[in-house]
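Missing here is one protein chain; the remaining ones are kept as they sit in the complex.
Moving on to chain A:
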Amino acid sequence: MNLRPDLAIIAEHVAPGSRILDVGCGDGALMAALRDTKGVDARGLEIDAGNVAAAVSRGLSVIQGDADRDLAEYPDASFDYAILSQTLQTAHRPDVVLDHLLRIGQQAFVSFPNFAHWRVRLSLLWGGRMPVTRLLPERWYDTPNIHHVTIDDFRSFVAERGIEVEGAWFLSGDKRTISAAANMLAEHAVFKLRKLSEIKEPTRPIRG
């Protein structure tokens, strides 16, 4: 089995026999790997009909749908893990998608391309053009990646929202790289997240 490096990291850290929801599951590569190697009960959500057909023809349970629209339909805590790989930056409301992810899953894995990687920075700094890189191959006008995010953006985002980072892994050229200076050196990040229980208190006063 030859999983994409970020998916391999996620697969490594999913507990055997667990229930997962893979949001933006593509052709189901991760789901199939988890089913076959770890006996995981995997469900998927995928926007592209061709990908859904490919995943279903692998015997996977995949629903054609849109993370921005359809996650609200899933019951609370119905999965051990909710997984969002390479999809966060394509969402219209990544914040809402992430809220749903942590509502539906006890824990969540989120992977995304890092927009602060040095190659991206140089492209903008010296080229003065929107970066076109290996992980972000589309041009500014046809890219599905409408919410570019950096590792540091993501760290502060989850900190503000009281989300606990249980693990973080960084990739450069498909190889793992260290956490220090990841925002500059990593092309890709994988975060394992859990919602902290204390934020369940109402944050706004309720009028009587």
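Definition applied: a contact is a pair of C-beta atoms (placed from the backbone, for glycine too) under 8 Å apart; a residue touches a chain by one contact, two chains touch by 3 or more; residues count from 1.
As a working rule, contacts and distances are computed from a predicted model.
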item	value
Hidden chain of the complex, named as in its UniProt record, picked from "Homoserine O-acetyltransferase", "Putative spermidine/putrescine transport system permease protein", "Carbon-phosphorus lyase subunit PhnH" or "Acyl carrier protein"	"Homoserine O-acetyltransferase"
Residue among A:Val62, A:Ala82 or A:Val120 touching the omitted chain	A:Val62
Sole residue of A:Ala8, A:Val52 or A:Val120 that reaches the chain not shown, by the stated touch rule	A:Val52
In chain A, positions touching the absent partner	41, 43, 49-50, 52-53, 55-65, 73-75, 78
